[in-house]
Structures are given as C-alpha cells and as structure tokens.
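Apart from one protein chain that is not included, each protein chain of the complex appears where it belongs.
Now for subunit A:
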Amino acid sequence: MALEIAKDGGLARPKILDRIIRFRKFILIIAYLGAYFSSQYLFDPVNMEVTRISEHSLMPGLVTPKFDKSGVAIQLYRRLTDLPKTKKQQKFILDVFSEFGLQCFTQKWKSTIAGYPKRGENVYGFIRGHRNDGAEAQLIVVQLGRSESARRMISRMLAFIDYAKEQVYWARDFVIVFVDGGDKKESIDQAAFALDAFLFKYQKIEALTSKQSNGTVIADEIQSQTGALIAGVVYDLSGMSIKGQHIINIQTNGLNGQQVNLDVFNGIVKIADSKHHSKVAIYGLMHRHASPYKDYSPYDVPLKALFTQAFVSIEGIHSVMGKYGVQGLTVGLSHDYSERQAGQFIEEVSRMLNNVLERLHQSYFMYVLSDDMHFISIALFVIPIGILISPLVFLVYFEWKKCQVFHFPLTYPFIHFIGYMLYLFTTWTYKHVGTRYVFQWTQYPFIGKEGCDGAFSPLFDLMHSFLLFSVVPFGLYAFYKVPVPCVPTMRIFCLVETTLAIVALALTNVGLGIFTSAVVVPVVFLMTYESYQRERSIFRSGMLAILSPMVVLTVVAYSLPAFITVIIPDKAYQTVIGVPVFMLQTMIQTDAANGSWHLFLMTCVAWPVWNMIFASSLRYDLDIDRANMTPPPTPAPFLASTAAGTPEDPPARGFGKRTKK
C-alpha cells in the first residue's frame, strides 16, 4: 500500500476509532456483555478442549500393577495404632525404614515468624532405583497425624515403600517425606510449611543466595540427597465412596496461581478411571459427568476453579512445591480403598512418573478445568479478560491523545512508596513482633500492679490497625487540598497501572485476573471518567471513599457465601469485622510463611491506585482539563512546510461537538 504525506498532515483519526472513543461510555457495557457471553461460551465444557497426554504415550500408567503387600499395610496399621503416646510417629517410621534397609532421616524445623509460631519434625527417606544413576527423583509426600485416616495412609505408604524397594525398573529414585502438620484439623497450612522447609533445604537455596535461612524457618540440613525432583504427589485419604462408587479428590492449585502440569493431572485421572473405575472430584466438587442422576451446572467447576486459584493460596500440601520447581498435586484416595487397591494406585502413579522422558513441559500449565476431561487453555481464557479491559485501554488512548502537556505526578511514586511501607511494616511486624504490638512512646506513665511498665500501655492489633489504615481515604483529603495540576496525566497513570496489573495477573493467575477485572474495571472506569459536575463528583468520590479494596473484598465475601464459606469459617461471620480480619490474617500469614502475593498486590497496587483515583473523581476545573485539548498556537515547522496548509485539529473538532451539548 502506497503511503504518501496526507493532505491533513496525517492527524486525522480513523473514523471508526473516532466513533469508538466518542461512545466510550457504552463500551463499558458492551465489554461487560461481550466478556460475559464469551465466557459463557468458552467456559462451557461442550466448547472446551479435551485433555490428552502430551508427554509420552506410556505416561498414564499403562502397566499391570503388582503391589501385593496389603498384609504389610495391615500389620503396620496395627503397629501404628498401638503406638504408645510416648513414642513419636517419626521414630516409628525411622524404625520401619531401618527394617526395610532404607535410608531415613529426620529434619526438625521451627518457624521464625512471630505471628506464626510453629515447629515440627519431618521424616524423609529414599528408595534408590537400582539401575538409574540417581540424577532424577520423584517426590512422595504424606502427612503425619494420629487420626484414623492419617494412620491408614502412613501404613499404606510404608507398605508401598516395602514393595517399591524390591523393584528394579525404577528410572528415578524416590524421595519420601512424611511432613509434620501437627494434629489439629487445620494443619494443612502447617504441613505445607513443613514441606516448604524440607524443599528449601533439599534444593540448597542458601548455597545459591548466600543466605543461611529463608527468614521464616530454621531447619536441619538434609543429610542425604538424590537427584532433581521431576514431580511430586501428596497422598491422603480425603476421597470418599458413595454407594460403592469410589471418588478420588484431586487438588492442583499451587501458590500464586501456579498449577500442576496438565499431563500429571490427566495421567492420574486416566489411572483412576481405567484401572480403578473411580470418579474424580476437583476443587472439592463433583462435575456433571460424575453422576447421571444429579443435575450439575456446567459452570460450577470452572467457577470454583477460578475462585480457588484466585483466593486460596494453600489449597493443599502440594501448593508450595511450585516455589521449588516441582510439579505437584494432591491425590485424595478413596477412604474405602482396600490396602491393595491404594497400594496399586500409588504404584501406577509412580510408574507413570517413572515413564516421563523429559521434565514436564509439553502440556499446559495455565488452564481452567471444567471436569476431569475438559479444560480451557490460556489462549482462550485471556479473550474475556482482554474484552473486559478494553474500555480502560480505549480510555487511556483517549486521554493520551487529549493530553498535550504531560505532568509527571509526584504523588504517584509517593503513594506507592507509602503502600510499600505499609507492606513492609505489616510483614515485619508479623514476622518479628506478632499479631499485636506496642509502641514504646505510647506507654502511659503508670506502673502496673506488679511494677510492669507495659501494664497500661495500649496494645494494638495488627489486623485492626491495618484495616483502619487501609480504609481511610487519604487520597480524598490529599487531592481535595492539593489538586493535581494535570488530571488527564493522573488518569493515564491510574488506567495504565490497572490495565497492566490485570494483564499481568491474567497471565499468571487467571482466576485473580478475572475477578479483579470484573470488579475493578467498572470502578476505575467510572471514577476516572471526566466529569465537571459538582454533584456527580461528590457522589462518586463518596462512593469511592467507601469502596476501599478491603471493603470491596468484604462485600464480595458476603455476596458469594457458596464459595467463600469454604475458606472463611462460619464464626468469622458472627462479628462485623470478623470476615475482613480473617481475610487479612490469611493474607499476611500466607505472605510471610509461604510467599503469597495477595498482601503485596493489596498494599502496593490496589491501595495506591484507589487513593490516586480520587484525583480524577473529585471535582476539578474543566477549563484546565480542556486547556490541554486546545491545539498548539502555531503548527510545527515541518507541518508548515507541507502542501496541506493549516491542519485542522481533529481532537478539538471531534470532542468539541460533544462538549458543546
């Protein structure tokens, strides 16, 4: 196509773009509708892709299982049940490994986080494949515990170890870790933390970073080691059996939106289906193929998948494996599996991972499952997000074209700095002080009953103070007192940051990306939409002052009880601030203990953007805003030399019409 110097100097905007920008308010509605219908189409399992094995045709454990140590499992279960309280399970496992002639060690660990004081003792052992060179290994994790299901799982795993050590075909070694999650019911977090401590030492992170600890845990060094961990499977007995139909419970979500390679999930599903005739529940839900008698919505599982990925940092013990480059998932075997069947299931999964030729990379890492056979990949699920954020992009473009003078707002880095300070203060306090703290200079000049100085000093709760700080709209006050010199520039910053944050989230944690964009896009769009009407500005600034990120999260938590109650206990709903406090506590804990991003995103992105939007939502002098739209007084020198004459200013023409109305 020939390009020549245009008669108008090339300033003319294409008409279609002009129309889009003129009707940009409607684009929000159109985008919402488009995202909704495209999601409805894309997330319908009928239109989803069918799972398949990408890595290796032999992967799905196409073997004849020969595990025959059910007697050993029963015997070990009795021994474990009869274990005196004075003897620890760790010692029992050490003894059993010693009887098997296998290496086994213990690793004591202790959390250094003041707000999360935990300690425990892991047991780990190795099965060396006789014919391999020890360069690769697969990880198996079981949680210690005195509950009946924990004892059953431990004894079955030990029986499998007894069987596996005699087989010669292992192309990879086994690393078997019994993690100490304590005896409480909510010990998954602690067990994940224990596995984190093990992997931190196993991968020798301190040798790479010259740090002697990761700042959160002190743990014993690993006394023996084998090769690179290709994948890891956590086994428990969280599956169930209904009327003789076994149901396997599989968890795939890792920290910060990481997911296990789809090949591993798919292989295990195939084993469950073809070898054990068991159904698979994902995210704790049965899907519509599971029962012909019950009507399941096809969107239940995808929605739960997105929700879990977005807000549940530690779905299972496997969730921390992704931090250390290990493809991990949790397999909840049916509680009613016999010892033989459970052992054979573990054998098949292990032989499946034994068949992997290369490190798992060929299949999908970013996907949303709708059932055990269908998934949508990132190539498709970014479409609704792209449609959803398109209004922000158009608004950025509109502001960019309108803005002739660019003022870098110093408040932008300043507010982010305050957000980062808030993050540092919160995490530092949680790690080093705990959930309650005292300021030295607020101490009252009284002396307590026992002469203690701190007897009457006020004790601040970290969660309450964070909540208080995060809901106070500092931006409202600051920008009311000192308006920014160039509102369009501030708008551009807010819009661009929001857009980029959502895009980045969509590419790493799609669930969080979708939920964030669904809530944030209309808020940011409407609050940054130019308006010079006083009443409107007051109204929307007032609304914005209420809609702080924590308040929005709380509203979402109250409006989606079906999902939220899974992660927020009922007792949190009994008080007014119970829900936000619980959410905040979870965020801070997972940030400090596991490295979750939620708190960082909240303090360093959401909170600063919320405060900065006040600069746009407040009433401002429209003349100043419009002044930026006026054309430059004289054409540019090179423009003057064109044969086109004086160019007409299209933005002034295009938008002037609307402003005259």
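Here is the rule we go by: contacts are C-beta pairs under 8 Å (C-beta built on N, C-alpha and C of every residue); 3 or more make two chains touch, one makes a residue touch a chain; residues count from 1.
The working rule: contacts and distances are computed from a predicted model.
Matching "ATP synthase subunit delta, mitochondrial", "COP9 signalosome", "DNA replication complex GINS protein SLD5" or "GPI transamidase component PIG-T" against the UniProt entry of the left-out chain gives the name "GPI transamidase component PIG-T".
Contact with the chain not shown here comes from a single listed residue; of A:Leu208, A:Leu410 or A:Val576, that residue is A:Leu208.
Among A:Phe105, A:Phe365 or A:Phe460, the one in contact with the hidden chain is A:Phe365. Check A:Ile29, A:Ala135 or A:Ile242 against the missing chain and you find that the one touching it is A:Ala135.
Residue positions on subunit A in contact with the hidden chain: 1-6, 8-14, 17, 128-136, 168, 203-205, 207-208, 224-229, 324-326, 357-359, 361-362, 364-366, 377-379, 382, 386, 397, 401, 507, 638-639, in rising order.
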